[in-house]
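Note that one protein chain is taken out, while the other chains of the complex remain in position.
Every chain is named by a letter (A and B) in the order it is written, and numbering of its residues begins at 1.
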Amino acid sequence: MSNQSNPHELGDADFHSTVHSFEFWFEAVEGYLHGRPYGVSPSTKDVELDERQREGLITTLCNYCVGETAALEASSGMIRFAPDRHAKIFLSTQVVDEGRHLEVLLHRMAQLGVAEPEAEIEKRANRSLLKFKDRLLDFVDARDWEASVLAQNVILECLEFTVFRHHSGTADPVTADMLRGIVSDERRHMGFGENDLGRRLLMAPHTHDRLHKIKRELDTLVLDTFEETLGELGVDRAERPDLAGDYLAAVARLGFRS
Amino acid sequence: MTDPLETERPVQERKPRRSFELEETGFNEVPKRFRKFYRRWRGPGDTLGPNEALCPVCKVVIRSVKELRAGDRVYCMPCMSRLELVEEDGMLLAKVIY
Partner (left out) sequence: MADFLSNYSIQKWLESCPQGYLEDTVYGHGADEREPEELLKNEQFREAQIRTTVQLIAGERCALAASSGLINAAPDAASKTFLATQTLDEGRHVEIFTQRLFDLGIAQDDLESTIKTYINPNLGKFAEVLLEKVDKKDFVAGVVGQNIVLEGMAFSVFEMLHATSSDMNPKFAHTLAGTIADERRHVGFGENRIGELIRRYPEKKPEIERMQRDMTKHMLATFHDSFAASPLAAASPSVAPGARKSAGTYQGLNLAEASNEEMEGALSSVVLNEFKTRLGRIGLEYQSPV
């Protein structure tokens, strides 16, 4: 057995069984969640937001809740048809991550004075994101592993990772702290998706065309969601970072061109 | 099928590799014993050391106790990716190996 404390000396099998285990998840989240109730350090001070900022943030958080609920329902549904034990255990850690994201977002909305989050989400949800969620859950219901991984762990996670990373750089201190913890989780989810799908496409290249069609269908919904979210965050069109670029780079690594 | 990363690579190295003593960087997203092998990327102005590579999947800087060279394999634990270093236009880049 190689040096167990130098990750680069692990064999491939050891590496994969290490990172897809509950033990790995457990020690990883301990690093950035311990002593941080609802994902925020007790020393982080909240600031007063003006009404426009508060409204914009609530709308954004409502949409994050839609995305996280989709991720929670999809990742939990995928456990039943995950191809092996490691994938099942990894997905069970993802399920609790997604549940935690939903919980901390709802907690932040309560701090902002939202009394009925479900009604607010219903009212403010982005239509493209809702359509994306429906399509994702269709793939899960059909037990289509490749399409579910593409839609959930590649596309949705990449969308969230990119938006949350950007938003954590501009948000108020409490929201920013909470988002940084979520981004740390998203790295695992996104990496799992890209690597799993990448391996599958190498072994079964014929699935590429089918997945490419699905990706093209979902692209419009994802790019609309990016645009709308940036609008809610009040970012000027000229100053908008190339959020779609990160997403397109990830799918390009898998061989999908736009 | 033979995994190219598992086979012996021809020795192309002229100069001996430099070694590095890794210290904790404050990175806290993997189990404690692995933390010093990673650090956060500080954005486009950040410079990578000769023992460092940027993960294209999750934008975390991967660190090694040895100087890194083209052909090396490294692992990004935060996003669970296996990477190989390649040289493009004189730059060392990490590419995902699925």
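Note that in this section contacts are C-beta pairs under 8 Å (C-beta built on N, C-alpha and C of every residue); 3 or more make two chains touch, one makes a residue touch a chain.
Nothing here was measured: the structure is a model prediction, and the numbers come from that model.
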**Q.** Touched by the hidden chain, restricted to displayed chains
**A.** A
Q) Which one touches the absent chain: A:Glu103, A:Glu122, A:Asp138 or A:Glu217? A) A:Glu103
**Q.** Per the touch definition above, residue among A:Leu33, A:Leu49 or A:Leu130 touching the missing chain
**A.** A:Leu33
**Q.** Residue ranges of chain A at the interface with the undisplayed chain
**A.** 21-23, 26, 29-30, 33-34, 37-38, 69, 72-73, 76-77, 79-80, 85, 88-89, 91-93, 95-96, 98-100, 102-103, 106, 117-118, 137
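The working rule: only the chains that are shown with their structure count from here on.
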(Q) Going by the contact rule set out above, which residues of chain B touch chain A in the complex? (A) 3, 5-6, 28-35, 37, 56-60, 64-65, 73-82, 96, 98
**Q.** Partner chain B, residues of chain A touching it in the complex
**A.** 4-8, 10, 12, 15-16, 19-20, 23-24, 27-28, 31-32, 161, 165, 184, 187-188, 190-192, 194-195, 197-199, 201-202, 249-250, 253
